[in-house]
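Some notes on the structure that comes next.
The complex is shown incomplete by one protein chain, all other protein chains being positioned as in the whole.
Naming follows writing order (A, B and C), and every chain is counted from residue 1.
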Amino acid sequence: MDSINKLIEYFSEFPGIGPRQAKRFAFFLLTKNKSYLESLTKNITELKQSIRICEECFRFYTKDKNDLPICNICKSVNRDNSIMMIVSRDVDMETIEKSHSFNGKYFVLGGTVPILDKNPEMRVRSRELIKRIGILDGSLKEIILALNANSEGENTTDYLKSILSSITEKHSIKISILGRGLSTGTELEYSDSDTIKNALKNRA
Amino acid sequence: MDSINKLIEYFSEFPGIGPRQAKRFAFFLLTKNKSYLESLTKNITELKQSIRICEECFRFYTKDKNDLPICNICKSVNRDNSIMMIVSRDVDMETIEKSHSFNGKYFVLGGTVPILDKNPEMRVRSRELIKRIGILDGSLKEIILALNANSEGENTTDYLKSILSSITEKHSIKISILGRGLSTGTELEYSDSDTIKNALKNRA
Amino acid sequence: MDSINKLIEYFSEFPGIGPRQAKRFAFFLLTKNKSYLESLTKNITELKQSIRICEECFRFYTKDKNDLPICNICKSVNRDNSIMMIVSRDVDMETIEKSHSFNGKYFVLGGTVPILDKNPEMRVRSRELIKRIGILDGSLKEIILALNANSEGENTTDYLKSILSSITEKHSIKISILGRGLSTGTELEYSDSDTIKNALKNRA
Partner (left out) sequence: MDSINKLIEYFSEFPGIGPRQAKRFAFFLLTKNKSYLESLTKNITELKQSIRICEECFRFYTKDKNDLPICNICKSVNRDNSIMMIVSRDVDMETIEKSHSFNGKYFVLGGTVPILDKNPEMRVRSRELIKRIGILDGSLKEIILALNANSEGENTTDYLKSILSSITEKHSIKISILGRGLSTGTELEYSDSDTIKNALKNRA
């Protein structure tokens, strides 16, 4: 089964999908009619044509008729230019937006830096970030490093602090990280010492 | 995000995929280059062109240069024509083949019959099955109903027995079901009474 | 906290209990009043006084006023003396009884034999079993080895077959094992080859 096996290989690369589920996807598509498959492939093909990467924050966004090179958040006059949140991926940014608790601008790194990684600049958009901060010169007052609270997130935070130190000092930009403490649902009994320590420090 | 949301909707229909993972698929594809996406859509498009349904057992198989309308199992002279295993889906058949314990022919129902379903003939290939048994007249000695050991599988088994009774009686075809008992890994302590009863009945 | 820590250690030995849950047990008991604790310890103390091991099948049973040395199953005249089921533990026997599908007698091994174990006779009641079979001479026609369908269960089955071979041959006792096949809930797609093979062999 040549053609189907190639498709199973493709689906196996999808995030979180193993060979067994990839095979179920292939058999699922086999049961669909031609117009369904055409519509699916059309959407995949148009994905890159209709989606572009914002030149300022590097997130994906849907092109509109004006065909602007920046996304609706970056071009909004209602968002605070003095504060920029740096996130790893588009999904993180979407979670932040859904919380309606941030009104500044974003920068999407495109990845994280694993511990002991030799070439972190290959993992995240370091140069683009520094260039962007340089352009914002004057207006930018604070950068929030919004990485996951795990070891890879902390390593990425450390890396960003090191590459940003000279430019943020030069322009007097404050660097902050997301507050640590009890996240919703946390039970004290099962909390680690770091979380307890942070929850105590950030008590209010 | 129009085009991406349409794609997310498509992926949400994939078996076992919820909206969150569907979104991850879409973002995953956004990070891929054009040639990857072209190759993926090409494989999806060709899926139906290169795969056909066997006219005898109704399983999917890859067309070869001879362009025969029946699959390699159905056309094989080394497989036993006197015994036919009826399975629900292609994946079931593949699991059986992988066990190297069956050398007869197959028939793929294309589905199962849920309990209290009003139109079971819309769920499974009833007419095609009866027609196929009619054609095999004379050579066929046994039909194995190989459905899942759950309530939907048992309901399907009951349905098949009822629609097959007259033709199997007429041609003296034996109908059997897969043996019940302890499956690999079963611990007695956690077994239900039916499994115990069957394991006792089938002791050997 | 000396006394409480000793108790936590005891509870940590309970089957399936780790140190954290053991500690919760101890704190739970601390919240109970004196009469609760007295009642609990009384039950633990009386456990061995009121429970004895059946001299025939070696299962635990509650002493009654007649103070018989054999359990109600072994002394029952309604149970079939010609068939004996050998199980690993009391809980297995209880699962079998609950299925109402067996009316013979039992023998409880008291354990299983791990693979490559050097002294299997220290793990299970080998001598007691052979002695018991010897006493039953004449009446016993079949022994069912009812071990778990996993590697340790199969190893125990193999061990029992080897130590029983001479006595069962001598007295013409049949040895059987529980039937293998699809246990309730099994889906073909996720079944291993052994289960498929057995389900096919035991088809009915």
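Following the convention adopted for this analysis, a contact is a pair of C-beta atoms (placed from the backbone, for glycine too) under 8 Å apart; a residue touches a chain by one contact, two chains touch by 3 or more.
Remember, predicted model here, so these are calculated numbers, not experimental data.
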Touched by the hidden chain, restricted to displayed chains: A, C
Residue among A:31, A:49, A:76 or A:150 touching the omitted chain: A:150
Sole contact to the chain not displayed, among C:29, C:70 or C:130: C:29
Residue, one of A:57, A:96 or A:173, that touches the chain absent here: A:96
Where the missing chain touches chain A, by residue: 87-89, 91-92, 95-96, 98-102, 144, 146-150, 176-204
Absent-chain interface as seen on chain C, which is shown: 1-4, 6-7, 10, 14-16, 21, 23-30, 34, 37-41, 43-51, 60-62, 89-91
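Note that only the chains that are shown with their structure count from here on.
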Two chains sharing the most contacts, counting C-beta pairs only: B-C
CA centroid of chain B to CA centroid of chain C, Å: 39
